[in-house]
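These notes concern the structure reproduced below.
Apart from one protein chain that is not included, each protein chain of the complex appears where it belongs.
And now, subunit A:
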């Protein structure tokens, strides 16, 4: 078995799920964040009974060609906008039958922020017993990298001739506004953060939402091997806040950024999608600061958004 024995220094143990969730031979691009996520999920899921629900997105292609499946657990592929609703049906039937099944949606940002948004909101509103994971590569990857409402300001996509002017939609705030038990953003570059949040989300009942910044070398025009480093830079610079929100009320910041422009410039310079637009750290900083001021207020911690040298 060609499974990484070590994840960010975290050794695979006998408690882990013996079979991988994403089997070898899958067609994911090299450096795809989804592959890393599935590795870590294997660690978190252990012996739990899992059913996956995947709408149209790259993860649907990952499933592979009929009749083999890349996923190590029973999987339902749905239409693009339907993951959270189909998962509601599965979860309802599991509960009626006294089965302790974790129903997990694995959806891209397009299926989450855009076309599946109403479906997602309604399932959260009903507090369905579903764990919804959005792996966010910030584009419609499967159709070749078009803009979504998760595409960050400053990025160029296959259907944008210049930098996207609009800021990325704040999906965490939106999900928190549904007052669901658990909402969190996950840093794949911090394996212990990822696994801990996956475990916590798996153990809770009701609607849980995890947001994963998922490197996409193909779409970001970056080096496949640099994916984890890019996530680390996004976290360090404050661009990607790593937080948890309990019951829509209690905000906890999990990883403290250093807010360095050095990290942010490095993040931008390693991806051609930003290089093409010429966006700089200085251009993005005001929005990052504003976001962190909100987060500080919400998390009840009065720490300045930027360290003043």
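Going forward, a contact is a pair of C-beta atoms (placed from the backbone, for glycine too) under 8 Å apart; a residue touches a chain by one contact, two chains touch by 3 or more; residues count from 1.
One rule holds in what follows: contacts and distances are computed from a predicted model.
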item: Chain not present in the shown complex, as UniProt names it (candidates "2-oxoisovalerate ferredoxin oxidoreductase alpha subunit", "4Fe-4S dicluster domain-containing protein", "Xanthine dehydrogenase family protein molybdopterin-binding subunit" or "Reductase C-terminal"); value: "2-oxoisovalerate ferredoxin oxidoreductase alpha subunit"
item: Among A:85, A:213 or A:233, residue touching the chain not depicted; value: A:85
item: Full-complex contact with the absent chain, from A:32, A:77, A:188 or A:295; value: A:77
item: Subunit A residues that touch the omitted chain in the full complex; value: 19, 51, 53, 60-61, 63-67, 69, 71-79, 81-82, 84-94, 96-97, 118-119, 121-122, 125-126
